[in-house]
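With one protein chain withheld, the remaining protein chains of the complex are depicted in position.
Right after this comes subunit A.
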Amino acid sequence: MARAASTSQKIAWTVVAWAVAFVIFFPILYTVITSFKTEPEAIAGINLIPSGTLKSYIDVQTQRDYWRPFTNSVIISLGSTLLALLIAVPAAWSMAFSPTRRTKDILMWMLSTKMMPAAAVLVPIYLLFRDFGLLDSRIGLTLMLTLINLPIVVWMLYTYFREIPGEILEAARMDGASLWNEIIHVLTPMAVPGIASTMLLNIILAWNEAFWTIRLTTTNAAPLTAFIASFSSPQGLFWAKLSAASTMAIAPILIMGWFSQRQLVRGLTFGAVK
């Protein structure tokens, strides 16, 4: 008995689901709409059809220097992701392929470092950054984000690598493949999808991190999170500009997110839910 739902039922579910989805998505939709309004229009009550002006986008770039925080966000999120991968790939690799009795404990311990509340170590980190001249520097922030995301990167890579069958390695070895050949021709092709997924998720996490990026920067290294947060200071209502800046800040990551739904589930649940 195939569960063929009747068409009317399907239409009913479609209506309900689209309505709910619309409500959930509405704040984002409304932001995008508002970004194409003039400032007076933006505060003139609900109006879903904007006048279509691009003024806010131009203003944000000319008056507020949008591109510096944008560049900082790109550099910091990409940089910290690559650095974390560089450190984590060998670790995850060895844990997946030559596990010991302690491997599981080490993984759990790594996860537990994520339990430490960021604010709890704000004081020492702030003072260390001050003393090493890392405050408001891209290098400092990149290092910071590398450290806080490292456990997740190791975990994610580990769950991917573990699925690569070990027999393939042995078969290659039997065939007389050298270690180098083994890595290049056998392992890399199988590991690349996992590494790519990890990278994608980590860029999203780094892009949206909003504690250290706000507290450890002022202007020079401030990424988009800090830039947008600066709009909260009461200097009048500039909703159209805020909307334009917000739209530009979330668009790249939103699109990346849409493509990474599956990986997101795997990555953030440490492979427990697939």
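Basically, contacts are C-beta pairs under 8 Å (C-beta built on N, C-alpha and C of every residue); 3 or more make two chains touch, one makes a residue touch a chain; residues count from 1.
The working rule: contacts and distances are computed from a predicted model.
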item: Name per UniProt, for the chain absent here [options: "Cyanophycin synthetase", "Sugar ABC transporter permease", "Alpha/beta hydrolase" or "Cytochrome oxidase maturation protein, cbb3-type"]; value: "Sugar ABC transporter permease"
item: Selected from A:Ala172, A:Ile204 or A:Ala221 as touching the chain missing from the view; value: A:Ile204
item: Touch list for subunit A against the chain that is not drawn; value: 1, 3, 5, 9-11, 13-14, 16-18, 20-22, 24-28, 30-31, 34, 43-46, 87-88, 90-91, 93-95, 97-98, 100, 106, 108, 110, 112-128, 147, 150-151, 154, 170, 204, 207-208, 210-211, 214-215, 224-226, 228-229, 231-232, 237, 239, 242-243, 246, 249-250, 253-254, 256-258, 261-262, 264-265, 268-270, 272-274
